[in-house]
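My questions will all concern the structure given below.
The complex appears here without one of its protein chains, the remainder shown in place.
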Amino acid sequence: MLYAMSTVLILAETEAEEGSNIGLVLPDPYELVAGIIAFAIVFFFVWKWAFPAINRSLESRQQAISGQLKEAETAKLEAQSLLDDYRAQLATAKSEADRIVEEARAQGDAVRADLVSKSEAEASQIVAKARVDAANEKARALQEARQEVADLSIDLAEKVVGENLDRAAQHGLIERYLADLERMA
Amino acid sequence: MEGSIEVLKGGLALMGYGLAAIGPGIGIGIVVGNAITAMARQPEMAGTVRTTMFLGIAFTEALALIGFVLFFIA
Partner (left out) sequence: MFEQVILASECDVANEVICAPADVKELFELPTVFHIGQLAVSRTMILIFLAAFIVVALLYFGLRKGSVIPSKFQAVIESLVQFVRKDVAEDIIGPEGVRYAPYLTAMFLFLLVGNLFEITPLINFPITARMAIPAFLAIVTYVIFVFVGFHKNGFRYLTDIIWPKAVPLALRWLVGIIELFSTFILRPLTLAVRLFANLVAGHLMLTLLLGSGVIFIWNFAEAGAKSLVGVAWFAFGLGIFLFEIVVAVLQAYIFTLLSAVYIQSSVHPEH
């Protein structure tokens, strides 16, 4: 068919040679064949090589971009989990510290309470002892004073009466009198 | 004598092509002018308008191109 077309064109051209410029607007058969071959080369190259190549490179670019995005995503997740870890650790540490402080405080309170009770007991002991001592002292002083008063009274009475009385009988008398006094008081 | 007729034929063909180019010239002016108005009015449709504009130019230009071919054939 191409051959037939070429012959027609050649005929047209040889006719045209004589008068007008029609040869300029008709395709030259040799150039037509050259053009067809050249375009076929370009077409098959584009179809079979260039398009797959550009598709490959576009695809790899897309993959690279999505890969980077994914990487960033995982890095972010990792950082997040790390942060969570740190936070959890911080929280445990804090509660631990709280617990220790609490314990220490409780211990201190116990020690203080112990000390206070101990010292209170000691103090009350001392007071009790002092009280007993004082009472003893008082009783002894009272006894002594009574003796003294009795002696003095006897001496006084001896001096008043002028003669020695029966000391022991007198003592009993005064004792009785003093006891009466005490009872009356 | 022969030569002068040839010259006359060439001159007439040239005039014919000149006349054939007037209409498409005006037509393309109208097409492009209206296309620009449309693009200015709706810039978001510029792509569609441009394609349609080229199509319109292609139709309008056909007459001038036929004239061009006839100039060579004559």
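First chain written, first letter: the chains are A and B, and each begins at residue 1.
Quick note on the criterion: contacts are C-beta pairs under 8 Å (C-beta built on N, C-alpha and C of every residue); 3 or more make two chains touch, one makes a residue touch a chain.
What you see is a predicted model; the values in this text were computed from it and never measured.
Note that the undisplayed chain, when the full complex is considered, contacts A, B.
Annotation: of B:Ile22, B:Ala40 or B:Val69, B:Val69 touches the absent chain (contact as defined above). Contact residues of chain A toward the unshown chain are 21, 23-28, 30-32, 34-39, 41-43, 45-47, 49-51, 53-54, 56-58, 60-61, 64.
Considering the complete assembly, chain B touches the hidden chain via residues 47, 51, 54-55, 58-59, 61-62, 65-66, 68-69.
Keep this in mind: only the chains that are shown with their structure count from here on.
Taking each chain's centre as the average of its CA atoms, chain A and chain B sit 84 Å apart. Across the complex, chain B is touched by residues 19-22, 24-25 of chain A.
Against chain A, in their complex, chain B makes its touches with residues 6, 69, 72-74.
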